[in-house]
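Every protein chain except one is present and positioned as in the full complex.
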Amino acid sequence: MYKYIARRLLQFIPMLFIVTIVVFLLAYLAPGDAISGEPLDPNITPEMLEERREALGLNDPVYVQYANWLSRAVVGDFGQSYHYVGRSVSELISSRILNTIYLSTFALFVTIVVALPIGIYAARKPYSLVDYGASTFAFLGLATPNFFAALLGIYVFSFGLGWFPSQGSVSSVGLEGIALFTDKIRHLILPGLTLGLASTAIYMRYMRTEMLEVMGSDFIRTAKAKGLGPRPVLYKHTLRNALIPIITLLGFEFGTLLSGAVITEQVFNYPGIGTLFLTAIQNRDYNVIMAINLILAVAILVGNLLADIFYAVVDPRIRYD
Amino acid sequence: MKNKSLLFMLIALLSVGLFLAACSSGDDSEPNDDAGSDDEEATSGDPVEGGDIVAAMYSAPDHQFNPIFNTSSYDSNILDLTHESLIKQDENLGFIPSLAKDWEFNEDNSELTYFLNEGVKWHDGEEFTADDVVFTFTALADPGYVAAGGIRTNFVDTLVGYDDYVNEKTDEFTGVEKIDDYTVKFIFEVPNVKALADTSFNIIPEHVFADVNMADMPSHSASIDGGEVIGTGPFQLSQYQEGEQYVLTRHDDYWQGKPNLDSVTWRVIDEAVMAGMLENEEIHLLNRPGGVPAADVPSIEQMSHITMIEAQDLGYQYMAFKFNHGPNNSLTDPTTWIPNEKVQDAELRQAILYALKRQDYVTGLLHGSGEVLTAPFPSASWANNTEAIGEFDYSPDKAEEILDAAGYEDVDGDGFRENPDGEKFTLNLDYPTGNEVREKVAPIIKENLEAVGISVNLNSPRDASAHFELIEENDTDIDLYLAGWSLASTDPDPSAIFYSTAGLNYPRYTDERFDALLDEAVDPELAFDQDYRKDKYTEWGQYFTEVLPIIPLFSDNINYAYNNKLQGITFKSHQILDDAHKWTWSE
């Protein structure tokens, strides 16, 4: 097992390397760079921009730029933002990453707490009221575009009822302690629920399907025939087996949520990695794009590794050697 | 057994629908109630001491609060309240005193001397003097300035000794000179008609930055951090939550008197929720860039507690013809260009002008909040002279007439005209994202042109950095493209995009008469007289409508909005943040 983990961790390195090369190429293949854009300010001359481009090294060949980037990145220096003059990439990201982590964790929490128990219950009592309610919710949740749910949420709960704020992550600067905490939570509810809506629906449905599948399988029937009580059957056998694919999915759900937050953050003007990434793409702020990608990549890789390890724990028949 | 679930589904759907219907009808009735009492003063009471207001913008600032490095118009929202320049502009864009109480030119207009106000205090209590002015402009000319991230050298490159200083041939920048603590002189290489414009730059404090390396200046805490950014303005940036809120507190020692308001907080909000927040009084002031989107104007007009002011803007949108293709980086070298034969006919361009329903763009897409342009000077500029130049109304008949006469006829009967040689003729139109109205216009242009038989291939929009790079470089597939431009509020000179060798002459249009007229309009001997310049720009504009290197589409107005409880705003079409110390809040 430890060997396996060590091997996987070693595999990370070439993967991260490939990722950085491909992302770098993708970013550079797209026309435009950090200096180009709509020339709107009559007080900025193109000659000036060309000088800036030269100073930033944007006129160097791609491989030179990549080598420069890599040599700094391996020692943990992500460089300066091309777009935000005077700000380092690590500073930009650290000012926002917590918000995105809060948001994704909240959404993931909602997903797990809501979807799994209801999915399990629905499978145990198929065609009950809860089952119908759950599948109705799942169907509706899956059929509603993310941003549409967000707009409806703002419209109803923010403007209509005035329960939750529609914008940002805090309501005023300088809050502390409990006040800050509740304020943050209040700001998290609408975007968090919006972000978690689709995954909640998916997992509820998936949990139910898996449970039913496993409950209908031969070994459960055998267990039942052996005279095992309903509880041990449920927890020891059914749940264990049904959770395997769910965990695989959840393993990288966090990464998906991190990157899926782009649209949600955009609508709620929630200052996180998603909005930063979107503007970085539009501004061709290569250093920021690369850094965010690396962070997401590591998050996803770690998530996958954890899922695989967990996999082995719940299903001992699967061995890694 | 499944019937039950079907029923459940239907009930759920119905209730969602009813819920929505109930919500929307509930909100519908509100504005109607308000419409009756359309009294602007209805909700405002007496001014109170202090007060905290919230202003809104649609995008986060770049967090560069050092004016010499700032490039974002969102940061300007903050800097306009925290920093000041020697002179500012009145509502007619004429220059009026600010940090400088007076100024004078020498005989041949090559030297400009400013006399500074005494007793001006920086936010940290230090005295503002001529040293700060010299420091600011010397910093702009610093050899390390561009490498550090600065792009404002056009404010100093007309000054004497700039080249020597920036190339490190001398340690002394001679272009700006301190006479005494309250007198400072700018010396120009050649007399500069834009001297006032070029010297109206926000001043930064020498005592804060004197010991800071140029390379470290943009990341220095005095350029970025709340409480550390020092200006002379009526408010100081005291703290902020990155990307969300920026709190500006009162500068008690402000030289024009202690501001009435305690604080001004800028919030970053989404355009979609702006109207609701204005109505709920969550935000009190909406400024440029953007202002109230034209489509939201009717609903905000109905809010009795909100005042909205529509102002003409100096920006405009246009469709350009790509006259010449050329190698990359060839914009300043017309000898390398190769003509794009498809758009060389002036008649074709005239016909296209007549075929576009430009007035409808303004009426429909801008909800009337804008104007059709003839020459590229919006009427907010003193250079505008539409009466003399004339208007060119939509006339498909005229367009078809011109096309027929020029030999563009539909030979093969496919509904589209062939070129005079009888070959298939399709124009490629490219457009960028980033401006909602412009994005809507592009498909309509295609529709308009196809209505008179000109076939158009509309490419999908790209983001601005890709679009403009492709246009700047040698993408030979582009015949027409959309773009925007704004005249500087300080000077209307359009040569930055129209002069043959200008770095932004993306159409690669070259025309000697064009250049000659633009040169004459800034002639150092004659052009200090504004009437002379206006005549020259009118002449240029008339010629412009004959040759049409671009078709100006429209100029959209800017709609400022504020809560009636906020009073004392000095309204200028280009700026509403001046004299913020006079603002008051009433309950």
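Residue numbering begins at 1 within each chain, and the chains themselves are lettered A and B in the order written.
Simple rule for what comes next: a residue touches a chain if its C-beta (ideal position, glycine included) is under 8 Å from a C-beta of that chain, and two chains touch if they have at least 3 such contacts.
Everything that follows uses one rule, which is that contacts and distances are computed from a predicted model.
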Choices "Oligopeptide ABC transporter permease", "Biotin-requiring enzyme", "Carbon monoxide dehydrogenase, medium subunit" or "Cation acetate symporter" - which one is the UniProt name of the chain not shown: "Oligopeptide ABC transporter permease"
Listed residues B:L365, B:I471 or B:L548, member touching the removed chain: B:L365
Candidates B:D463, B:D479, B:D493 or B:D578 - the one touching the absent chain: B:D463
Option touching the unshown chain, where A:V130, A:L175, A:I244 or A:L306 are the choices: A:I244
Hidden-chain contact residue, picked from the options A:Y63, A:F148, A:F181 or A:Y235: A:F148
Contact footprint on chain B, counting only the chain that is left out: 2-3, 5-6, 9, 13, 17, 20-21, 24, 27-28, 271-273, 275-276, 293, 295-296, 299, 357, 360-361, 363-365, 367, 433, 439-440, 443-444, 447, 459-463, 466, 477
Residue numbers in chain A that touch the chain omitted from display: 11, 15, 18-19, 22-23, 26-27, 29-32, 139-140, 142-148, 151, 154-155, 159, 198, 202, 205-206, 209, 212-213, 215-217, 244-245, 248-249, 252, 255-256, 259, 262-263, 266, 277-278, 281, 289, 292-293, 296-297, 300-301, 304, 315, 317-318
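In this text, only the chains that are shown with their structure count from here on.
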Between chain B and chain A, distance of the C-alpha-averaged centres to the nearest whole Å: 36
Sites on chain B touched by chain A in the complex: 1, 4-5, 8-9, 12-13, 16, 19-20, 23, 26-27, 60, 62-64, 66, 69-71, 73, 146-147, 149-155, 217-220, 223-224, 239-245, 247, 265, 267-270, 272-273, 276-277, 280, 315, 331, 432, 434, 462-470, 472, 483-488, 496-497, 502-504
Chain A residues within the chain B interface of the complex: 30-34, 36-52, 55, 80, 83-88, 95-96, 127, 132-133, 135-136, 139-140, 151-152, 154-156, 158-160, 162, 166-170, 172-174, 266-269, 271, 275, 281-284
